[in-house]
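One structure is given below, represented as structure tokens, and several questions about it will come after.
Note that this complex is displayed minus one protein chain, with the remaining chains in position.
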Amino acid sequence: MSLARRPGRSLGRVIGRAIGRVIGPVALVLGVGLATALGLSEPARAQVSPPAPVAAGLVARGEFLYSEECQTCHQADGGGELSMGIPSLHGVGAAAVDFYLSTGRMPEANLTRQAPRKPVSVDPADRAALIAYITTTWPGGPPIPMIDIAGGDLASGGDLFRTNCAACHGAVGAGAALAHGAFAPSLHKANPLQVAEAIRVGPGNMPVFDATTLTDVQVADIVTYVEYLHHPDDRGGAGLGHTGPIAEGLVGLLIGVAGSVGIATWVGHRTEPADLADSEPADLADSEPADLADSEPAELAEPADEELAHD
Amino acid sequence: MTDGPPLLDGDSDEPSLRLRGTERAIALGFMVATLAALGLAVLYALGGQPQLEGVLLALTLGGIGFGIAGWGKYLMPNGPFVQAREPLASTAAEREHFAVTFERGSEDIGRRRFLRRLLGGAATALGIALLFPIRSLGPNPGDSLSHTSWTPGARAVDVNGDPVQVDDIAVGGIETVFPEGHAGDASAQTLLIRVSDEPVVTRPGRESWSPAGYLAFSKVCTHAGCPVGLYQHRTEQLLCPCHQSLFDVLEGCRPVFGPAPRALPQLPLMLDADGYVVAQSDYREPIGPAFWNRS
Partner (left out) sequence: MSDAPEPSGGEPVRHGPGWRTARWFDDRLHASDFARRSLDKIFPDHWSFMLGEIAMYSFVVLLVTGLYLTFFYVPSLSPVIYHGSYAPLRGLSMSQAYESTINLSFQVRAGLVMRQMHHWAAIVFIGAMVVHLARVFFTGAFRRPRELNWVVGVSMLILGLVNGFAGYSLPDDLLSGTGLRIMYSILESIPIGGTWLAFLIFGGPYPSQDIISRLYVIHILIVPALIALLLGSHLAIMWHQKHTQFAGRGRTETNVVGVPMWPTFAAKSVGFMFMIAGVIAALGGLAQINPVWLYGPYQPYQVSSASQPDWYMGWLEGALRIFPNWEVHAFGHSIGNVFFPAVLLPGITFGLLFTWPWLEARFTKDRDTHHILDRPRNAPVRTAMGVAAIIFYSVLFAAGGTDIIATTVNASENSIVWFLRGAVFVLPVLGGYIAYRLCNELAAASAGRRRAPGVIVRGPGGGYEEAGPAAEPPAATGTGGD
């Protein structure tokens, strides 16, 4: 970067170039630094949590709650304990925290099984505090999604659901078992925000569908369809749990066939004690072959002749 | 009613189950059936409703059935009556008569052995010839089961035909992809899974198959052909929903539980100059369940 005057160049231009040569790199460094500070360390996720201006009080409350409810498992540094199946909270994102807390899955003391949905024990205000604390202390991860389900396309959502979701959650969202005790939960209690959060977060064994895999519009469509599945069109009658042919088979056999057999016991004859009385093997020995000679077709014809005579 | 088969000794022909209200019950059955049938007609005219249609139809049919069956059970003679069984085997005389009649007709046929053999040959040839049109039912399988529509350099596209860029899927994400131009192709359906940012080697010899941590496996289960749709991203396993075969993704979808006998074939991937995920070639083995000529 020689600032030496060259023949044919004005001083002004030289100074200008010098400033440019200094300011450029400095600007670059400042810019990168700022961007880094703002953008912060990102895992390979396409979305960034904007640094929302949170009240300092909220974060402090969140820190307090964290130490009370979460620290025992997730550790003070938020790193968790992977060997015990406790995930790290670094860069999980607001969506994940909101999802787990609003479905009651967290706090969870039982480490031996997949955390099930249960009654919520953290109220919304405390939830907001925890989100604020976690996302400020360990930034990164998907933010709480903004979805517009009023504009969601039911048909498109159904098609997307069947391609991406039905394999685990079932065509009607009733949930299903996965391997080794894991399960894909039923979707019938999930509200729209929770569904959208789960799609973006990929909680537990659920795959991660980020904005380039499923756009916000597609997520809105899926959420609309899941809402519909809470009260699907059961115009055929009792839904039988929407579990399919097994329930239908049991109903068909236990009500249809067994009921028909029951009706048969009414219509038909039932063995009465009188039928069995005196039917010792000796009785059967009395029906000797000679008896057969007595009942030739000619005999049966005789009464018929008499009938005809009467007519 | 006293003509016909005699009653069993000691039984009377009086319907012993005659109850005072029986006739009324049967009548009620018929009346309910009539009303229900009329209701059915009205319901249909008004637009119909499945549950009511079913109930009214059940009442109609059940009412008629109850009435008729009750009539038979309580009001008609129940005996029991006795009738003889004739022996089912024919008498020797009957058999002899049949044999004589048959032989009378077949004697000529029996003597002409040569003609009979020729007729048999002709009939057999006709039977075989008639089987040939069955061949028109379908094409020769050939080796079509050993290939899919993936070709070297084919871009991976989703079901809408949009190609997959290297940054499109997050780590832990999955998408169903097809070769470009064949979106929706049943045998080419492939699972594209992003297990990490860095290439992953599933088995020796596959070092170059997973650029940027993308792994691609045939979605057609090697057990009975169902789409292997369940991806457990925490345990990095694929579960087939039909018969619960479990595949270990990082070990090349080796089956670890269930009835699937072989690993899901892996599609070798690479990135093209524009950062799209493309196939290096077709699958190196036939996809899906085994068949006779699959060595």
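Which chain is which? They are A and B, in the order written, and residues in each are numbered from 1.
As a convention for this text, a contact is a pair of C-beta atoms (placed from the backbone, for glycine too) under 8 Å apart; a residue touches a chain by one contact, two chains touch by 3 or more.
The shown structure was predicted, so the numbers you read here are calculated from the model rather than taken from an experiment.
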item	value
Touch with the omitted chain, as defined above, among B:Glu23, B:Glu53, B:Asp162 or B:Asp248	B:Glu53
Residue among A:Leu130, A:Cys168 or A:Val208 touching the omitted chain	A:Cys168
Residue ranges of subunit A at the interface with the undisplayed chain	154-159, 162-163, 166-172, 174-181, 183-184, 225, 228, 232-240, 242-246, 248-253, 255-257, 259-261, 263-271, 274-279, 281, 283-284, 287, 291-292, 295, 300, 304, 310-311
Absent-chain interface as seen on subunit B, which is shown	4-5, 8-9, 44, 47-48, 50-55, 57-73, 76-85, 87-88, 134-135, 137-141, 144-145, 159, 176, 178, 184, 186-187, 189, 219, 223-227, 229-230, 241-246, 255, 257-262, 288-295
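The rule we apply is simple: only the chains that are shown with their structure count from here on.
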item	value
Between subunit B and subunit A, distance of the C-alpha-averaged centres to the nearest whole Å	28
Subunit A-facing residues of subunit B, complex	3-5, 50-51, 54, 69, 72-73, 78, 83-84, 86-87, 159, 165, 167-176, 197, 227, 229-235, 237, 239, 241, 244, 246, 257
Subunit A to subunit B touching residues, read off their complex	43-46, 163, 166-168, 176, 178-180, 182, 184, 202, 204-210, 212-213, 235-237, 266-267, 269, 292, 294-295, 297, 300, 303-304, 306-307
